[in-house]
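One structure is given below, represented as structure tokens, and several questions about it will come after.
Just one protein chain is left out here, and the rest sit where they should.
Naming follows writing order (A and B), and every chain is counted from residue 1.
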Amino acid sequence: MSKDLSVGIVGWGAYIPRYRIKALEIASLWGFDPQLVKSLNIEEKAVANVDEDATTMGWYAARSAITRAGIDVNEIGAIFVGTESKPYAVKPSATIIADALNLPNKKLASDLEFACRAAGEAIRISLGLVSSGMVKYSLVVGSDTAQANPGDVLELTAASGAAAYVIGPKEGSVAYFEGSYTYISDTPDFWRRDGSPYPLHGEIFTDEPAYFTHIVNAVKGLMREYSLKPEDFDYVVFHQPNGRFPLKVGLELGFTEAKILPGLLNPWVGNTYNAAALLGLAKVLEESRPGQRILLATFGSGAGSDAFSLVITDEVKSRVDKAVKVTDMLMNKVYIDYGRYVKFRKLLVRV
Amino acid sequence: MSSNNVYVIASSMVRVSRYFSKSYKDLVIDVVNELSSSVGSIDIDYLIVSNVFSDSILEQLDISTILAQELGLTPKPTLRVETGESSGLTAITQGYSLIKSGIADTVLVVGVEKCSEFPTPTMNKHFIKFSDYEVESIYGLSIVNEVALLMKMYMRKYGYGRDDLSSWSVKMHSNALKNPYAQLRFLITKEQVVRSQVVSDPIRLLDMYPVGDGASAILLSNRGDIVDNEVLEIVEIAQATSQPLNLREDLLSLPATRTVFNKLLSKSKLDLNDVIIEVHDSYSILGYLIIEELGLVERGRAPSIIDDLDNVNLSGGLKARGHPIGATGVYQVAEVFKIMTTGLGGIRRDSCWGLIHNMSAVDNNSVGVLVRRCSC
Partner (left out) sequence: MRLSIPRFWRKRFDYYSVRISECLDCGRRFYPRRSICPYCRSRNVRVIPSKGIGEVLTYTISYYRLEGYEEVIPKIIALIKLVEGPVLIGELVDVDISEVREGLKVEAVLRRLKSEDPAGLIYYGIKFRPTVG
């Protein structure tokens, strides 16, 4: 199948909070073997400040995306925020970000939930909206202040970050979508009950039945439908719950490490849930050259994966420096200890 | 223009302190009783109450009527005044206006405030209400932060170190030792000022007013001969407002205060060194800026004259006498009255003139009153 929807990424933006905590610091407090940390290929994770949340981080990334797109905000017809750390359980972050960026009242807007892949799904939805002509531009935001039960292995990686994409016509885009594919099943590998502050997960169950099965099926499905092979891609960006899984699934699918590493930020940022794969994509866009092909594969527990094939256009180079780059934010960091981490993440009960 | 003169004929105060066992009504009854015992019974035509936090803290509106009921002053008319930190002196100017216009012969002005009803962080939440809520308070920005910025700019502009600016507080505490109604009656050193808790760098705890309760009463009349003691005449009043700090041309000037001083001194040629002066030193840096605006010393040189200052804030000022917000202006008038007539504790001066200055926030508004001893 080959169907050119004539839709592309018109602008991208990222946000990584300034603060970092070392994985070894968390590990030593909770009795995790340093070997485990090493084997997961994790170094440190980003921590949102006490006055940040998914909405404020998403705003920053979205603003950069719009700046890079260079478009009139009045032509944005939809905004979706993919998040599993909503400040309000009921009241969309999308409308706050939209009004903060002066988007027009006439638009679609909502927050989506599907663990870490909601923003990825929003991109697929945007492909349909834009290609049908229903909207000219769609703004997709993936933003999370990821939660983890203190002392659980997830705490080593649960991090904060945001990424945003303006999806629009292929003409004028920095990368166009060659194809997309989604694979979903009811697989309870990780979940958070309503009212629970932290998620639960199935540990090893989250690997094979969840992460690997869904990503492999989505990527293979994409390559089958669009007659693509691993060798066709210059970069491959996966959802990254730790620094090891993307390398494992990538090698399993036939990709080389050199194609995976540029988009692998987890060792330095942690798992930013909805922003994870999308931040990796942002970094790759900032390094890419026209004509290169990128595979993007998201994953969300529950479970599902989207796979996208993107081709870089001549537009990309001129847009990179129009807003803060991922590498700038990676380097703009300050380390905090577990005490400050607890304060920032509001893990203490205060009255 | 009426030919009514307005005289300050009597005053009373309670010591500024934390009165956990006394309500605002108790404090007002105390000062009014003291007033009555010194002047006997005088028919009061109007009650003016200065109280800032009546609805914020005391859950009370129309507080002047409630107090009139409590004091047995009904059916006389009442009025509550609120202009931020300068409410007290504004209340005096309103009393002045009622007499000057012939509406009233005698006005009782009472200032009362209960800042000890809640712990400090809660009170601080109310203290920031003197700035525009929608512009500053909602962001958690406080007046003490603004004053700290001023202090830094002043130090930078005139080349002062932190130590150089500690003399005001030291002087105020020294003055307050002689004032039996002052809240803080102990000496401090410059080292203690600099080592006290940081509030908003470079402002330390001993650079700013303490939190306390207070009540003070002033009796104004169109006749100076109905009491035995000496009286003062209110010769001039002035009030002015200004735009917030960030909109000002010169951030180190106090435009409303300057306007008030100019008006007060426009008709009377005075040697300020002979005047008993009470100014609004809510923060030591403001004390320096105010006396510079007054012209007692050139701009930037105030810290150098503090040690020799012997006619300004003899009460101990807001720093040591205290700042029971809405009552402060009334205290200032009571202090000047006593200093110039019967004596404030051991403090008594033969000066013919008194000048009182009360201000809100960083000169958001400013009020001034000029008084003259009638026997001069």
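The rule we apply is simple: a residue touches a chain if its C-beta (ideal position, glycine included) is under 8 Å from a C-beta of that chain, and two chains touch if they have at least 3 such contacts.
Source: prediction; values computed, not measured.
Here the chain not displayed is in touch, across the complete complex, with A, B. Contact with the chain that does not appear here is found for just one residue of B:Asp201, B:Asp225 or B:Asp274, B:Asp201. Within the whole complex, the absent chain has one touching residue among B:Ser54, B:Ser142 or B:Gln239, and that is B:Ser142. Only one residue in the set A:Trp12, A:Tyr60 or A:Phe114 touches the chain that does not appear here, and it is A:Tyr60.
Considering A:Asn49, A:Ser131 or A:Asn149, the position touching the chain not shown turns out to be A:Asn49 (whole complex). If you put the missing chain back, the residues of subunit A touching it would be 17-19, 49-53, 55-56, 59-60, 87-88, 96, 99-100, 102, 324-325, 328-329, 332, 334, 343.
Annotation for subunit B: contacts to the undisplayed chain at residues 120-122, 124-125, 128, 134-136, 138-142, 144-146, 148-149, 152-153, 156, 197-203, 243, 245-247, 251.
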